[in-house]
Structures are given as C-alpha cells and as structure tokens.
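The complex appears here without one of its protein chains, the remainder shown in place.
By letter and in written order, the chains are A, B and C; residue numbering begins at 1 in each of them.
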Amino acid sequence: MIDNNIAWYVLFAPLIAAALIVVFTRRSKGLSSFLSCAAVLASFAGACLIFARKEDAAPALNWIEFPGLFVVPLGLVLDGLSRMMLVVVTGIGALIHIYSLGYMRNDEGKSRYFAALSLFMFAMLGIVLSNNFVMLFIFWELVGFTSYVLIGHWFDRDAAAEAAKKAFITNRIGDFGFMLGILMIWATTGSVVFANIAPRLSILTSNPGFLTAAALLIFCGAAGKSAQFPLHVWLPDAMEGPTPVSALIHAATMVAAGVYMLARVAFIIQLSPVALDVIVWIGTITAVMAALIATQQNDIKRILAYSTLSQLGYMVMAIGLSSSDAAIYHLFTHAFFKALLFLGAGSVIVALHHEQDIWEMGGLSRNLTITFVTFLVGALALMGCPPFSGFFSKDAILALAYEHNMPIFVLALGTAFLTAFYVTRLLVVVFLGHPRSHAARISRESPLVMTGPLIVLALLVIFGGSTFFTGQFVSVPPEHDVFEKVPLLAIGALVLGAGFAFALYRNRPREAFDIGFLRQKFYIDEIYSWLIDRTQELLARISAFFDRWIIDTAGVGGASGGTWGIGALLRFVQVGNLQAYSFFFGLGVVALIYFAVFR
Amino acid sequence: MSPFLFWIFAGLMLVFGAGVVLNRNPVASALSLVVSFLGLAALFMSLDAYFIGIIQVLVYAGAVMVLFLFIIMLLDLRAEKLRKINWLASAGGIAVAVALSVQILYVIGNFRFSQQPFPPLARSTVDDVHHVGSLLFENYNLPFQIIGVLVLVATIGVVVLSKRELR
Amino acid sequence: MYIELLKLASPETVVVVTALVVLALGLANERTAGLCSGVAAAGLLFAVAAVLMLPQQATLFHGMLVITPLTSLFKIICLVLAFFTVILARADLSSRNRGEYLALVLLATIGLMLLVGSEELLMIFIGLELTGLSLYVMAGFDKTDVRSAEAGLKYFLFGSTASAFTLFGISFIYGMTGTTALAAIGQKLTTAPVQPLLFVGIVMTLIGFAFKIAAAPFHLWAPDTYQGAPVPSAAFIASGSKVASFVVLGKIVLVGFGPAQGSAAWHAMVAGWAPVLAALAALSILIGNLVALAQTNVRRLLAYSAVAHAGYTLLGLVAGGREGFSATLFYTTVYAFTLVGAFGVVALVRRETGGDDLKNFSGLSSRSPLLAGCMSIFMLSLAGLPPLAGFFGKFYLFSAALRAVDNNGLLWLVAIALFGSLISLYYYLMVLKVIFVDEKSSSTTQPLNPSTSADFLQEISLTVLAAVVLFLGVMPGTLVARIIAAVQ
Partner (left out) sequence: MITLGDYLIVSGLLFTIGFAGVMLRRNIIIIFMCLELMLNAANLSLVAFSRFRVDAGLPNYNAQVFVFFIITVAAAEVAVGLAIIVALFRARQTTHVEDIASLKF
C-alpha cells in the first residue's frame, strides 16, 4: 500500500492542487482554498511518514539520458537533512495555509493566492528533495517565480509591484552566478548529481583558483535567495506581500533555501579556504548590518524582516565556519520562531485593520492576550533566551566562532546584544504601555484559525529548546563544556540589550533617538537606485546616439553647419539609414576577415 | 590570350564598373554596366568558356539592362539632383572598400597557385555547350528543376508587387 | 534515376503541386481565400506524411539531395512551422491575393527543405535564393502599408549583398578544393595546407548565413523587417528561415569546413571559423540584448531579442562536435516554435487594437486571459526560465560550450551569454508587466475587430504552441534524443 514512491507523492500533491485550482476551481474561492490546504496536509502526513521510516531509499529515474553525452537524473535525495527539511517545510506550510484561511478570507484573489501558495510548496519541496544541480536550479527558479507572484499579490499597489520586481531581479543576479557555478562544476566533474560529484572532487582540488571561483559563484545564488549582503535589499521590501506569505517565504522556508543549498554543497565549498573566508565575512556583515538597521525601523514587519536577515547572517556565518550542522540547527529553530513571530505580527495587523506602524499600537497585551503570549515566546527565542530553542542554536554558532575566529565572535556577540535590544523595543512599544491609537484601543483577538497555528508554533518553540526533541531532527553539535563562558557572555549580552531597551522605551510615546543613517538602511537602496539611474541614463544615451547615428534622416540638408567637431560627426552619423546599414555591414566584413586572417 | 588583350578587357571592365558607381545619371550607369559586362564576357572567352561568355552577353545586355532601363524610364528618373554629398560618409565607405580590397588582394597575392600559368587543354573546348548541357541535365538535374520553381517565385513576386491595387 | 529522384523528392513535389493548386484557386476567384488556406494546410500535412515515408538513408547527385534521419526531422519541423504560418496568415491578411501569398509561403518552404536536405554548395545557394526571394516578396506583400514595402526593400538589399559575399566566398572555396560537395571539401581540407585565401572564403561564406540568422553586425535589417513586414511573413522569416539556416550552417562548418575549425578558447585562439563565429555570437548577444532594452514596439523588441538568440545558438556551433550541434539544433527549434507563437499573439493583438506597440498590449490579461497566458509562456521561455523549453535549451547549449574545449576555454563566451540572458529578463518582464499590470489604460481602447472564427482557430494553434514549449521544457528528452541520434 505504501510503496517507495511516497516522496514523489509528497512532492506532487501541491502541484496537483495548484493545477486543479488554475484549471477548474478558479471561480470557487472556498473550494480552492480547501484543495490547497488538503494538498499541503497530505504532504505533511507523507513527510511525517518518510521521517518515521528512515530506511526508505529515494527512488530515482533518469529524466534526460544520452549515454556518454548528457544525463540529467530525476532523483530525490532522502537523507537526514532532507527528511528534516521536509517535515519543517510541510509542517510550517500546513500551519500557514490554515492561518491564511483566516487572514485572506475576504480577499478578491483568494484562488490565485492559494494556487500560488501550492505552487510555492511544490517548488520548495523540490529544492529540498533534488539530488542534483539541474533539478535544484529549476525548482530554485520556480521558487523565485512563485515568490514574485506572491509578493506582488496585491499588484495594484505600486509598492507591491515594485517590491516583486526588485525581489525577482535581485534573485536573478544571484542565480546568474549560481548557474555559472553549476556549469563550472559540471564541466569539470562531468556530473550534476551531488552524490556523484563527491568522489570526483580531486579534479577540482587540483585547481584551487577555479574551485574558489566555482564555490563563490554558487554562494552567489545562496546570497540572492537568502538575502545576504549586498543582495539583501529585496527582503525588507518583500514585506509588501500578505503577512502569511512573509511568514512562509521570507522567514521559514524560501530564504532558508539558500542556507539549505549551502549545506547540501558544503562538501564542495569546504575545499576552498578563500571561499569560506568570504562567506563567513558576508554572513557577519549581514548579521551586524541588519541588526543595526532593525533598531530604527517602525514597521512591525520590516523589523521582523531585518531580524530575519540578521539570523540568516548567523547561519551563513556558521556555513563559513565549515559547520553546516550548526547552520541547519539554527535554520530549524529559526523557522519555527520566526514563523511564529510573523504570524503573531499578522494577527496584530489584522486586529488593527492593516496598521503596521508600531507607534500606532501599544498596550495590545490586554486585548490580544493569546497573540501577546505566543509572540513573547517567539521573541524570547529570537533573542536567545535560555529555555527556548533559539538560545541553543545561537549558542552553537557563537561557540564555533569563539573557537575559530575571534573578530567574528565579537561581532556575533554584538549582534546578539542588538537583537535583544530591538526585539525588546518591539515588544515594549507594541504590547505594553498605553494604546496610542483608536484602532489599538478597540482591537479584538483574532479568530481561532489564526490563533490556533500561533499556539501550535509556540509549543514547538518551547519544546524546541529540549535537546531530546530537536535531536530527533538535526544533529545537534556537541556542547563544548570548555567554552562555558560563551553561553554566559551571550546571556550577558541578552540581558544588557533587553534591559537597555526596556528602560529606554517604557512608556515612551515616540522614538527615543533618531539615527538617519540606520533609518535609511545605510543608504544602500539609494546607492542602488542611483546606480540603476546612471545605467539607464547610459543606455538612453547609447540608444539616442544610435538613433541619430543610423536613423535620423530628417534635416540632413539643413543640419546646421555647426562647429566642425561634433557637427561633422553628427552629419556623418546622419547618413540616412540604409547607407549606414551597409557601411556597418562592410565594417563587419573587414573586421571579421582581419580577425580570421591577419591577426 | 595575350597579356595585352587581357589587360585591355580587364581595364575596360573595371573602368566601366567604376563608371556604374560614379555616374550621376542612372541611364549612364546602366550603359556602363553593359560595357563592363562585355569586357567580362571577353574575359570568359579568354578562359575558354565561350558558352558562359555568350550567355553573359545575352542575359545582361539583352535582358537585365533592358529591365533596368525600362524601370528607369517607367519611374521617370532623371539625373540625381545635386544633393549635398556627405563627405564623411563617403570617406567612411571608401575607407571600408579600400580596406576590403587590400585584404583580398593581399590574400590573393599570397595564394600558392596564383603564379600558375594556363594549364594546356587536351581538346578544343568550342563544344563546351555540349559539356555544360549534359552536366546540366544529368548531375545538375535537381537544381535545374528548382531553378524553375525559383523563376515561378520571381514571376509571382513581380506580378503581386507591381500590380496596382484596385481600391 | 528520375523515378528515384521523384521518389526521394516526393515531399518537395507535394508542396510544389500544392503551391500551384493554391495559386490557381487564388487566381480563379477572390472569394476562395478560406479554401486556399485549407488546401495549403492540407498540402503541408501531406508533405509531412511524405517525409515520414522516405527511406532512412539516401544520397543523390553527390549530396545534392541527402536523406538522413536528421534531414527528415528538420524537413518536418520546417513544414510544421509553415503550417502555423498559414494559420497565422488567416487572421492577419485581408483576403486579397491570399492565393499568391500562400503559394509564396509554400515555395519558401520548399527552399527551406532543400537547404536542410542538401550537402552541396550549389544546391545550398539555390535553396538560399529560393527562400530569400520568396521571403523578400512576402515581406513587401502588404501594399496597403507603406512600411511593408520598405521592410521588403531593406531585407532584399541586405539579402542580396550577403548572398553576393557568400557566392564570392564559395568561389574561393571551390578554387581551393575543386569541388562544391561538402564531404569532398572536408576531405580536401584535411590534407591541403592552411591558406589565408581559404579563411577569406570561409568568412565570406559565413556572412550569408550570419545575415540569415541575423547575427550582429549583419542584423541591421532584422528590426525593420520584423516590424514592417506582415506578421506572418515576419514570423516565418524569424522561425523557418532561421531553423533551416542553422541546420545548413552547422553542416557547412562541421562537415565542410571541419578541418579548419580552429579554436575560440580564450588563451589559445587558433584561426579558423570557430573564433569567427564566437566573435559573431558575443557581439550579437551584447548588441541584441542592450538595444532591446530601449524598444517600445513589441515586434522590434522580438527582433533584437532574435539577434541575441542567434548569438546564443551560435555557441553550440562554436563548441562544435556532435553535442554542440545537437544543442544548437534543439535550441533553434525551440526558439522557432516560441517565436511563431509570440508573433501569433502579436497578430491577434494587432488585429484587435490596430498596432503592436507595447501600449497596445496593456490590459491584455483582462481582455483575453488565454492570449496573455500564452504570451507569458513564450516570453518566459525566451527569457530562459525553467521549466520552459528555453531554459533547458540554454542549459544544454552552455554546458556543451563549456565541455567542448579543454580547461573551460569558452567560459568567457558562456559568461557573456549568461550576462545577456540576465539583462534580457528585464525586457521580457516589461512585456509581461504591460500585459498583466497596466490594466487601467486599456479600458479606453475599443476593439477594432470583433473576434471571428479565424481567431478561434488561431487561439487553438497558439495554445498548441504554448503546450509544445511547455512540453519540451518538461520532457526535452523526446526531441533531444531524436536530434542526437540523427546527428552523426
């Protein structure tokens, strides 16, 4: 009855749901959402089954096969890593689907939303299960595409459309490098299957420069998807999408895909010390920078977005310190508490009729008790408060940094302090004190479909703290009792940051201090838009130049005699098009002959 | 053929070829073209290709030139008005043309067989019509039939394009 | 022998007869336009059947007519592309002179089939000219539109110049080897010493094909022609003519000029056709993508993107070998189907709104979700997003290029190509953005022509094309396996 193909069912259930919605049930919103939820629950059940039966091997078949020339196997990989990710992705995905039933209940495009959500689940599961680079890349792109659709769900809002475009284009820049890296690896080792690349690594190590280039190019892809500096700009803007999407894509799963991919190919990256150095520093820079920016944001979702960036920085840091175990451990715990935080934020936002500015909230702990308690659990985990899951996983990374690289450790500790600071600020401003707006005063708790997932997630976060529970899923790095001072320092930073923020923001109606530099996110967006403007202007100039050069015929006779220099050039340029066409033709011929014969 | 005659006909061909380019009046250009092709036909004959030479004269002087003249008359084209000559464009075009000819001449100069004199023929080639014809109907039968299709295309095209639309 | 010829050239014969019938029908009565299309389509399907009945291997007249699985496959592809062009012509042109137009499409198809099925330079030249002449006339066919004649003229002038260069090159090749059959040329070149005259001959021969596939800097005609010509003509120029040109270009360089390949590796360039094609490819990718960014007319945009795609496709030939050639063939086939589809959407939009600028596409998603969906599949495939056929084609091409030369010598070219496809995403998405997001501005434009049965037929064919693009992306093996098996 249950055969080996169960992994395939897990993978395809959401795709079938998406197809059914698109083809048949577009008109019926209720049925569409039901289909989508049913599919993801089925996948979750399957994932649990796979998780329980560890002996199952992954069935494989060849997708495209030409012996000796080109083989792309269509295979799934089922190891500890992917089993764990399967459960996390489908589990959190299921919760978020259910939550969406409440959050999106009155939305016009509910069918479209659920179709995209299902498609996203399919793509994400594909990334998790792929056993080769080609499939991984295809699902990778599909994830990018669906997240583009979901971010731009409310495409009639300009900001949402812009954010979607930004996300997509930034990701493409990363993917450009990723694909080049894949091609380089494949060209040298002759295989795209992870398991087959591993025994042939000696070919790569003989050429360290090439290896480093390939590793860094692959990292490019991860940097795009996991929003690492300098490709991080899309993630905060992506908060324009519906909140469940933020929770699913931009907290728990998609952004983690980069880290997951790095863990998958860690065996390649770890061969190149240079690449590891670059990766660890990029991770650290992202962590510190995002934490700094988060301290000055006012939008509740943006604060969470920057905290995501910062936590992803930690994970990448761990990869750079060649411990994918620690990275995955943090990914695992982070997925739960960050999804919890986003869903909590969504509950707040719905209660306040889509108000996202934290200074318009305040005192919500009285009206939104469940949301407050669960949010508090998530926040404590994010800060790294001892009994909760975040503490252990963060501690593992800190210990790692302490062991290998002191400057990184100091910066990581500083980030921990900043994290505690801004999370406490968020808690205090949103939930404590007095309501600062009418909406906040009359707010009411969200319905059960929304609070239910919150409670489940909060319980998971609490249990996540126990090594016994977590150990079932990930290989927890062994505790280094030598470094007892690391946890102590971490708790110190936590207490310091939290206390500082508590003192600063208690009963304060507006921002305590204003640092424009941080508020404007280091002006990185401005720099980018300046660069883009310059590029566009350059392109416009080039095209105008061509325009005049080849095409413009009007006023040849009357072309003002003008000064000799530019005037003469322009007149040459205005020869009338066909003549110029044949001139370029001739120039091309002469150049080619020169190139082929005389060079 | 003696070198003297060769250079006479080659010179004729090139000078009148240049005349096609340089003449302002389309009619004069068309006539230069014919003279140039007469020179070319003479060169063909010097290469013992009598049939091709005669075809050249018949087709170009008899058909193509008439077609050109016909269109020039039909459209009532006079000598080009003295438009402002775009010196820079001309200079660019000439530069490219000179560069191309230098390349071609250099390459031909370095060609291994370019100093090869006329290889002797075993038989007279006055019956080359026979040889060409038999090749045409045996080995080159397929392209010969395709040429028929090609002429059909040209006919349809000319009729369709130059027919006046009735409105 | 003539019986043999008739048997082996039966598909061509079927098409010629169909063309004559269509021509006669069209001349007989102005009102038989629908019948003409039907007969033409039926004739093309008959020809496909005739191709299927050809023997596996045959050679006539020293390679003038060669039948292999490869030529049969691509004859079918050309016939199918012509079939879609005929359907496209139903919606676009007024019924005036329909018979002549369809006859020209059919005759051009014969040219393509001859090109595909020949390994002899004379035959290839005549095939080029036959295709070329028909396409020139097709480009200038619409006399109610001034720009059509201009498109025809530009295409004609460029085409004749390019074919003069090709001919001059062929004469040099003939002079060096004493033959015009590709296989014999290849044999001669392995023993003959390498001479500069040979390279000049090769470069000049390649120019004619660079023109046909619209590779920079011989692409300048393409934007004007794609924009000015009637839509079906432009579609056929961009698809059928390109596919056949790539097939025959591949055969010429790999079979005929094989020994003079040289190398385009970054550190070890060796003179030959490979570096020449590499230069063309790099230039095409850069120019095509950069200029496409600035376009506001969808057909011009497609033209510049066609230039860029010619560049990508050349990568496979630069790589050479069986794998490279297969990659090129697969990519150009996929591209041709995608482009016919895209032009089909353009034709319907043009019919409905009277133009093909980007602004005519605004709000297409609400007017016709089907067209919008098809167009997004075509655009995303051109952009190379998985899981569409364009992605797999690119992946195959690039990997073939990387593996062909030792030590990743072609990495520079692949990097340029990847960079180009990164840029290209921007303008493809621009089209999609206009279609899906710019809703409001469209409500003012009233449809000029209500939809008719011809539209319905076209929508079906567009859906089929979109399905093909999707299918070839998900299961590329079905086509690639055939191509690889067919390429020796």
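As a convention for this text, a residue touches a chain if its C-beta (ideal position, glycine included) is under 8 Å from a C-beta of that chain, and two chains touch if they have at least 3 such contacts.
These numbers come from a predicted model, not from an experiment.
*Asks:* Could you tell me which of the visible chains the hidden chain touches?
*Replies:* Looking at the complete complex, the unshown chain comes into contact with A, B, C.
*Asks:* Write down which of C:L52, C:A164 or C:V194 is the residue touching the left-out chain.
*Replies:* C:A164
*Asks:* If the hidden chain were put back, which of A:V149, A:L418 or A:L578 would touch it?
*Replies:* That would be A:L578, which touches the missing chain.
*Asks:* Determine and list the chain A residues touching the chain excluded from the picture.
*Replies:* Listed in rising order, the touching residues are 543, 546-547, 550-553, 556, 575-579, 582-583, 586.
*Asks:* Over the whole complex, note the residues of chain B touching the chain we left out.
*Replies:* 1, 3, 6, 10, 13-14, 17-18, 20-21, 23, 26, 29-30, 33, 36-37, 40, 43-44, 46-49, 51-52, 55-56, 59-60, 63-64, 67-68, 71-72, 74-75, 77, 80, 83, 89-90, 93-94, 96-98, 100-101, 104-105, 108-109, 111, 113-123, 125, 128, 131-132, 135-136, 139-140, 143, 147, 150-151, 153-154, 157-158, 161-162, 164
*Asks:* Tell me where the left-out chain touches chain C, residue by residue.
*Replies:* 122, 125-126, 129, 133, 136-137, 140, 143, 146-147, 149-154, 156-157, 160-161, 164-165, 167-168, 170-172, 174-175, 178-180, 223-224, 227-228, 294-295, 300
FYI, only the chains that are shown with their structure count from here on.
*Asks:* If you average the C-alpha positions per chain, which one ends up nearest the average over all of them?
*Replies:* Of the chains present, the most centrally placed is C.
*Asks:* Return the chain whose centre of C-alpha atoms lies at maximal distance from the corresponding centre of chain A.
*Replies:* For chain A, the chain whose C-alpha mean is farthest off is B.
*Asks:* For chain B and chain C, what's the span in angstrom between their mean Cα positions?
*Replies:* Centres of chain B and chain C (C-alpha means) sit 31 Å apart.
*Asks:* Express in whole angstrom the distance between the two chain centres, defined as the mean CA positions of chain A and chain B.
*Replies:* 67
*Asks:* How big is the gap, in whole Å, between where the Cα atoms of chain A centre and where those of chain C centre?
*Replies:* 40
*Asks:* At least two other chains touched by the same residue of chain B: list those residues.
*Replies:* Those would be 103, 107.
*Asks:* Among all residues of chain C, which ones touch two or more of the remaining chains?
*Replies:* 196, 199-200
*Asks:* Enumerate the contact residues on chain A facing chain C in the complex.
*Replies:* 63-66, 69-70, 134, 137-138, 141-142, 145, 155, 161, 165, 168-169, 172-173, 176, 179-180, 183-184, 186-188, 190, 210, 539-540, 542-543, 546, 550, 578, 581-582, 584-585, 587-589, 592-593, 595-597, 599
*Asks:* Using the touch definition up top, name the residues of chain B that touch chain A in the complex.
*Replies:* 83-84, 86, 88-89, 92-93, 96-97, 99-100, 103, 107
*Asks:* Which residues, counting only chain A, touch chain B once they are in their complex?
*Replies:* Those residues of chain A that touch chain B are 556-557, 568-569, 571-572, 574-575, 579-580, 583, 586-587, 589-590, 593-594, 597-598.
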